[in-house]
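With one protein chain withheld, the remaining protein chains of the complex are depicted in position.
Per-chain numbering from 1; labels A, B, C, D, E, F and G assigned in written order.
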């Protein structure tokens, strides 16, 4: 039996996009299928699109069939697009770099959030510094982007190396990949914060969504200044 | 008696500015006066300017007199400008917001680093959310900047409130101000990383220098795209 | 096969209500169904009502059928009322404010504990500070309560904003909602303890029960002083 | 040489008392004497009284002589009253209980903050549970107060024992007294948060100021309800 | 398919009882059923009895049938007696006190370990300090034992209260019962270590086995001195 | 100028010795010289002896001259005997073993507390396991004691080795000696708690006083049982 | 349905063996079966052998049948050999010592990684210091190896004892075996890092792979110097 969702439990912030350029996203962990269905119904009522994050396949299967079917879903990143999707704009101004294969889900989350906002991005994975040549052979390509998102777990040394070689905006996302002292991503987080490379900034562990939003803020700023 | 500094101990990265747009700064904590003097002499030899951070007045007084006298020093932030300083460019594209009076030293460090790079900034202090009107009455002014640096200790709630109201690039710096669970700044750091406001990014505790470098990266990107 | 519960394992503190105005509640995590059944049988014997907390549906289903059926159960909060329930008294002197939809279970626990003690409360959810207007448009309504319970996870910035705007008793409950540095609720807890808003106090993570008990203590004190 | 305080660094929240019943206090740690002098001058200009906390004797001696002399100073708690002080109202509705002699500074801070707000309080020290008779022989006296502030370090067991015996509002303040695992007060804090006694709430470590503000909120609520 | 256990993986310390009076026990967590079977076979070969701890019912069911059936098993504590069991000696010199019903499994582990060594004990549960009368009414009975084992989670205040009232050897065992800051038992552990009651000592979290061994060491010392 | 000590701040627990066999000791850290003088005067009034711990030479020098002079002081351990001292009883039933020279202050504190209670002890230092022969050549001597106190910092491996070789009561005291991960003694504490040697128990970091009290409890129990 | 693996997600570092003498290994935790299959196909294409670590039986069963069947799999350590395996060279220069039976999986991982590199090793388990004779009776045998790998959880005292008795290279691996303060292996890790035995070095928790690689580096260095 499903619980009833009191209308007092949900208040969507549809003004957010107008206020800060970032639409509200629905973080699905800790929300019941009934709560998510109530949110989607509210969005459908208003003709709004919604981005869903951390939606695992099992929970998606428990949504109302018409909701589940309407979601453009990516199982690697657990993201879903519900309702209207803006067209992709211009060239890719954002590079997303993942240190290892295990960091791909977080990197894909960033890519999907950018796509939901109509921004293209280039994706470069498995370039961890244990094999430095994998990074240096693509360095020129990476340097051409206005924003570089670095996704890495464990020692997160990739962030420092990129930060020392790339001139643009560098946003780092630690991942919870790893075991022992790396477990949960706190070592990667702290290494990025303590980086010897100047001017790189950091998001919460596994927060591909946040890094993409930071990139959108940057692209909006660039756009605004270009027009000014 | 002073220790002798072996030349093998110091290798300045003068190419850094050309590579990533950020000149090397000398972090003075943990360096002996003799080491700092050796670095300054090397810079003077090459006719380079240098930024010094975390230089406390006592250590400054132990430098060689000709070095101490040549430094444009700010005691609040512990920063020093050595050698040539670029002129200030255009209008202030960066706002620096400090939650409380105790956060001023870190905020001033950011301002001085920007100044050393020739960037103007606006400084707004004592606008913590316990008296929300102090922030909201200046909101329109703040929203006009391409980059907003938020400096806050304790609960760092200012970061989330600003992040929910301001559309531009938001770079947060937690400070070590406070006692008990706030001691050392880890609560402020974690609250900023866990912020419910999307797309804000975070630097290490007390790292006004890093936030300024992130702002310079952003301004450089904007400039580059404007030209493109 | 069920284990046998030795009578030496359970001693209910039925005098607690007389002593401090708060009846004993049964925290079900870590208790076996057999232990809970033994406790309920003891309460039924003495004609006492009991409040059960953290009773998940699976464990409820393992209780003796006559016990399971006799419980007025709320699946969102995992609370159950067993036996006699006092009538609801007068108007709602307590407001319960939850930052996000994911904080609802903890907020509902507080509401149910108040209800079990015969106290009405008003429930306001999804008013996190990332969309500040959601809070400010209901501020006057909130300020009218003698006690305000703030339930929030992640950065818990809602606690500081409410504490700076509301004059009454403010009791804060951090929740374990979130990931990365927010995981487990320690960041929310510490941010509430380090809040720049004066005079707000804090309960253990996810402890809606404790916040409700604090509210009952406050209402009892008010009642006692009114009579004095 | 003193630094100059830019007027942009200080914005006093004089409306706070009208908004939430608690006047702004000046937390002196991390503020320079020049900053504190600027704040006091601003208050004197407006004819306002100010409470200073964490003002150590050395810093007090560095204030401008007319400021230093005008402060009613308590060296045990490091608190100072500057300017007009309200008269003490009615009987003592607050009991302050300190577990050991080493907890007295924090307990005295609470008492002084209450006094600055015109509230009397009773002070009971050295009643830690290792000698339980010291507490139980004064239990009836303690139970008569509307609010009980418990100040304890180390294991903070006093909070649980008081919470199980006293019906009123119980606000707990952990102290940083102790060594080893007790160092810094985190064990006391956590033990209070995890207390088996229901409905007690907790402030930051060493935060006598916060506990007093919580008591003032409670007394204001009681007063407001009495009038209603 | 079962893995093969190389004989090089197991070396039982059968001399331990002769050396320190405590026979080796088999801690079953992290050992495969095949490894436990190999150990039991080795003990059976030598005609030795063995104590098994942390043996959950599922793992027990995976042992060879002749081993599973030969174990005198207690599901509450997860302990098993394999092979010969010494007779119980004299009166109960050890009291085991558990704060709450949820602490019973750890307390029963201690009781079973004592029984395996032929020592009787008295068991007193649910005497947490939130209802202090439950403890004080049994105080004289408790004071009569040479060794008192206190088992408590959460704030572990029971340890300090007992330590202040009981003259004998007091061995404390924190339990992992609880949530939020209590989760995992570290708060209980630290509160016991930081206790204001002098001369109480502490075991690892949930280590009923260790407390029982400490009691056996004490009883052996007493016996040795009595004979001397 | 000295602060005045209100009589309400100090309540000595002179009944403690009768209740649990351990007299109250005065822990001097965090107490002002004025507070300590007030306590000593109270003890002198009642003709009681007192043990002082953690009294550093500087604070001792600030006591009233007649108090300072009357204290039998040990600078290594920071302990003082004030007033009457009981005679030393019988042979040494306690061995105190310190791993390294740096652990001596804590070990001496234990020895002095035992002496203040009239108990002799044997002192064996610098027997850390990095040079195992130093321990094994004295093993027979150590095994003869009813109680063995092990004092060790860093990895605290001595506790496990002693616990595996010695049959009596083993009380462990971690010390804060060391740097890096050893700093503050938490590694030593945790290694002792997690020891593979059964039945050893642990005190707070640097708590030589607590270990001595545990030994006194054990000797009292032995004495009581011998008489029974 | 399986996800598709974009070729951009995987870049194997086949040059690693030539560069540092250690071939790339595939750490399977956090990689999907589809990702692992893609990696194996790439290796098969190039005729390369691969080492797989942390491959649990369930994930192995989800690989393509031709891949699953081609793997030489060890269920205890979760390691697999795929493709060509070098012959074992000469005598065993590495000893692997495990403190307890529960440490065997990590120790076996080290042994298998050495085997995959063609290095023989000797395996000695269950020699924890609680029964010191088990170690000392094999000491001469252990001392004959060029490299000794010590695998231990809990207090990890074995590392210090071995480090004090053995002259060769000592590489330590803490394990996550244990509960309470030992949970997750951080106590073992810190005890090894803080060891009083000089010159032992440490790997991440449960990192048998890393210890084996360190041994291979050492054997390669020895070989290189022998040839020089």
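Definition applied: a contact is a pair of C-beta atoms (placed from the backbone, for glycine too) under 8 Å apart; a residue touches a chain by one contact, two chains touch by 3 or more.
Quick caveat: nothing in here was measured; it's all calculated off a predicted structure.
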item	value
Residue among B:77, B:176, B:195 or B:225 touching the omitted chain	B:176
Residue among A:63, A:157 or A:205 that touches the chain left out of view	A:157
Which of A:5, A:25 or A:193 contacts the chain that the document leaves out	A:193
Option touching the unshown chain, where G:10, G:152, G:165 or G:181 are the choices	G:165
Contact set of subunit F toward the excluded chain (per top definition)	75-76, 98, 101-102, 104, 123-127, 130-131, 133-134, 177, 179-183
Interface with the unshown chain - residue positions in subunit G	16, 19-22, 25, 93, 146-147, 163-171, 189, 193-194, 198-205, 209-218, 220-222, 224-226
Missing-chain contacts mapped onto subunit A	99-100, 128-132, 154-157, 159-161, 163-165, 178, 180-182, 186-198
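The criterion applied here is as follows: only the chains that are shown with their structure count from here on.
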item	value
Which of A-B and C-E has more C-beta pairs touching across its chains	A-B
Separation of subunit A from subunit E, taking each centre as the mean of its C-alpha atoms, in whole Å	49
Shared interface positions of subunit D, touching two or more other chains	16, 130-131, 163-165, 180-182, 186, 189, 193-194, 198, 204-205
